[in-house]
Every structure is written in C-alpha cells, then in structure tokens.
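Worksheet: the structure to be examined is printed underneath.
The full complex has more chains than appear here; those shown keep their coordinates.
Order as written gives the chain letters A and B; numbering starts at 1 within each chain.
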C-alpha cells in the first residue's frame, strides 16, 4: 500500500504539485459538476471556523461529494495525540483510534488544530496534525495547524495571480491585536508568495520573528522562483513600491506560555495598524487579509472598505483551491 | 447589479409575493424534486433551533440543494454588527466580512438573531439582521430576528388556510412563562393573519403591548384584506366566537433590561394558560402554537394533546413554506 497524499504544510509541496493545484483551482472555479460523486470527506475541527468549513462543505456539494463536520467540544470529545501515555486525563479517545476509525468511513480527512501557544517546540512539531497523519489511511488535509494554513496560502497566491498577475513586491506585515495569535497564516502566506517567486518582505516589530525554518525554506523557494525573501522591522521602507500589503497579527514566540505578556506585546505597536497613510506609501497596492479581521485594531475601516481591499476575493478563492486539493486527495483531475 | 431579494420581516412582503409564496408552498408540499440542483444555502444561527434548521436542511435536500449550518458559539465565533467600532472586544469578526465572505460561497443565506431584550430601540431596529442584509450579495432569509419570524408566520397562515379555509376570528393570545421571551413570533403571527384578512384579536394583560408599528401595519393589512385588527386585555371576550386560538408568551417591553422583573411579570398571570375551559369559550377553535412550548405553563396537556391542537401541522407547514422561500430566493418557480 502506498502512503496516502497528505497536505500538511506548504513547505513540503513541490513546485509541480503547487502548479497543479493552482491550475486546477482555476479550472474548478464556479464548477458544479459531480467529479467526486460518491466520495466522502470528514472534517475534524479542534477550533472554530467560518470560511474553511463552509468552503469545504460547498466544495464537496459542488463536486457531488459529502462532507461530515465534527467539532471537538461540540458533539465530539477531545482527543489525545501523545504516544505511550496512560489516558487517565480529560481525553476520551486517542487520535490513532479516532482517525483510524474515520479512515474506514471516508475517502479523505481534514483536521484543524491551532497552536497551543504554550510550548514553542511542541507547536513547531505540529504534534496533533502529525499524529493524525500517521493514523490516517486516507489523504489528510490540514485545515490549519500550529505551523501552517495551507489552503489560505493557496488562496492568497491565487488571488495575487488574479489581481496582479506578475512578479511583484509583496509585503507580509505584522499588525496589532488584543491577544497573541498563532503564526500559521503568516507562515502560509510567506511560503506561498515565496513559492510564487515574488519579492516577499516580512515586516514586523522586533520580537515578532517568524519561525526560522519557515523563513529559510521560503528564502530558498523565492530564490528558485526568481524572487527574494527579506525581513525588516521598518514597515515604512517595506511599503515603498509594494503592490501587495498582506496584513496579519501574530504573537511573539518569546512570550509563549504567558498570555498577559503576550497580549501586552501585541498591543504595544498600535501604529502598525494598516491605515490609508500606510497604503499611500505603496505602489497602489491591494490590501489582503485572511479574515476574520478586527476592524480598527488590525486595519482601518477606510482601507478594508476601500477599493484596494481584496479580502472577499481571497475568501472566494478558498472555495476554488479547496476544490483543487479535494480532487487531488480523491485522485481526480478536472 | 440589482439588489438581492431579502425576506426580513413580513411587514414588508407585499400581497402578490405573499400569495406567490403560499401558493408555491402548496405546490411544493411533499415534493422531492431537484428544482434547486447545485444550489447552496448557508445558515448562521446566533441561537438554537429545532424546526427552522431541520426544515431548511430537509427542504434543501428535497430540492437538490445543499444547506450549510453554522452555529455561533458552536464552532463559529461571535460577530460584531455595529459600524465604526474598534473591535477590541469579544467579537472576532464583523458581519460585513462574515456575510460578505459567505455570499461568495453560497446562493442564499439565512440568519437567526434573537432579540437581546436589553435595549428596546436596538431590538426594534433589528440591527444584526439589517447589517447582514447590507453585507449579503445573495438573498438573505430571516430565520427569526428580534422583530419577526417570517417563516413561522407563513406556516401559520398556511395552516389556517388548510384547517379553516375562510375568513375567521383569530385570537393571538399572550400566555404565561417562566421568563420573558422575544416578541418576534407574536409579531409574525399577527402580521400573517392580518395579511390573510382575518379578524385578528390580540389579547394580553396590560403591559404586554406588541410594538406599535407592527400593530399599525397589521391593522392596515387586515383592513385591506377585508378583515380587522383589535387588541384587548379581556381574554374571555376575545375567545367568544374564535375559530383559532394562537397562544404565545412574550415579555413586557417595559421590563427590558431587568430579567428578574421581566420574569415576575410573565409569571403574574397564570390564569392566561390555555386550558379546556378557555377553549370551551370559542367556536370550536383549533389550538395553535409555534413550538417549543412549555406544557403546564403555556397550555394544558389536555388541550395540546387533544383533537383541537394543530401544532404538529404547523411544524409540517414550515417545511412547505421554507421550500417556497428558498425557491424564490434562488429564482425558481415550481
């Protein structure tokens, strides 16, 4: 038996598969056609979702497949992922049995398991996702893990293709928040734009560095694609000449395990909010955000509601790329 | 682009559309036919549901469409609806982005957002529903808001057509409860029966007046249809000659924001429970209630379990009218 195809992190997607997925996403846009008739996709969410879940349910319906939604804490007990432990705590079932059993009932699985933001090494290993991948005998798609949000990255790359259509300066800029958030989306966007060969600039205050391995992989990818990857603490300089401003808040990994210090840190740079003045520094850039977004904290209403904002196009692209990954997981080419 | 058709409040449904919906409901009864093949309907519930959700899921399945169910607090974060606020509180996403993004993935949307029962002006404005309607680029159906429960009203009108079949005296009678409930169903039933040209009597103890604008609109509608609308605090007189007794509890708006006083108020008139003696005053009336209903508090078991009760027929009619509004929202005539 060959291993099933899992989509866990964009860092391990090679260039041919990357191109295949984005091409298929275009082919599948607006397509309602029973390409996946009879297939079933099981989704396990450890965390809430609006876009990811809806897009997968709709993608399945559009292609004739059926999606099952399981929510930990909402009709599903919590799952243990560690090996070799005596399960005398709060977890009623191990990921091995849970994903093993689901693998016997569906043709593909999805898992959302956000960063715990307590133990940086644990988050970097993406333990829950890896345990589920190990237990699944059908393809497993990450619906966002501690380290990556692959479908967001794919949708973001597709949106830039559609809106810009050429190699461009893309700024992934840290934004303020009320509490520390995971790094998954920032990792995904950075990796995706690097994969596309853009000139990617990651801008953030000191202390908000992305994971070093992600940056190293993204730099390699960008270079191979004819682009570049740089990081900076100078947002003004970063915005000069930018065609894309991609805003996202994330927590300082130095404050892992200390929610109060983490909250203070993300509240300490209110000037990083993306406002019209910031956008004015760019080369008529589009404004991107993965959503959900806090208005007046991350971005000014004028920017989000203005003509430069493509956030709803990003959301729409989620449906297209998720159709593509579902088809690949189910062994179908459109 | 023309505005999408939204169904938010029965007060703004004109007579031709009202007739169309009820006629289509009859045509669509027991129909399992892929009239809506390939369509997707997204439902966002801020509050619980049994009938509304099941009827929409089944209506979609019966007609070949797919329904997605999102539950705030059960896999979906809470949504801000106010404009211009800095979102540094509990709400992770604004209705604009939430419903804007969903509009890109589905062909129709539904929203349930009950009355907050704190601020009477806010409830009267139906702020959440209006914000969602503004943000939605596809038709939006209210699944009950602060001010109205349009699908309940439609089902109630249809049930009276089926059971009585002619202009009749219909009493919407307030009933006791353990806590103050929203006025949406009382508004919907009153408006629906007025729209049908019945002789509608709204009976309640002093202090439990329905919203003045609803009563004014309902009076106009009833008159146009050859009927009438009156209100009274004398339930015994109201029941004389009634062919329909429609029981429902609702809170006294004078106690808005004071849950204890509100609870005392709805517990202060236990004699308004609908019992066999009350039914005996009528002209062999049918007994109606939207459900869920508290036995022994709102209505006596003997009435609810007796031959006059049509509450399960009302529930069944929900499926029929919801098929009709779905079809209209999706631009299909059966």
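Just so we're on the same page, a residue touches a chain if its C-beta (ideal position, glycine included) is under 8 Å from a C-beta of that chain, and two chains touch if they have at least 3 such contacts.
Note that the structure is predicted; figures quoted are calculated from it, not measured.
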Whole-complex copies, counting every chain including the 2 in place: 3
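In the analysis below, only the chains that are shown with their structure count from here on.
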Euclidean distance of C-alpha centroids - subunit A vs subunit B, Å: 39
Interfacial residue positions of subunit A with respect to subunit B in the complex: 32, 45, 48-51, 53-55, 57-58, 61-62, 69, 71, 74, 178, 291-297, 301, 304-305, 311-313, 315-316, 318-319
Touch list for subunit B against partner subunit A, complex: 38, 40, 42, 66, 68, 70-71, 74-77, 80, 84-88, 92-94, 96-98, 100-106
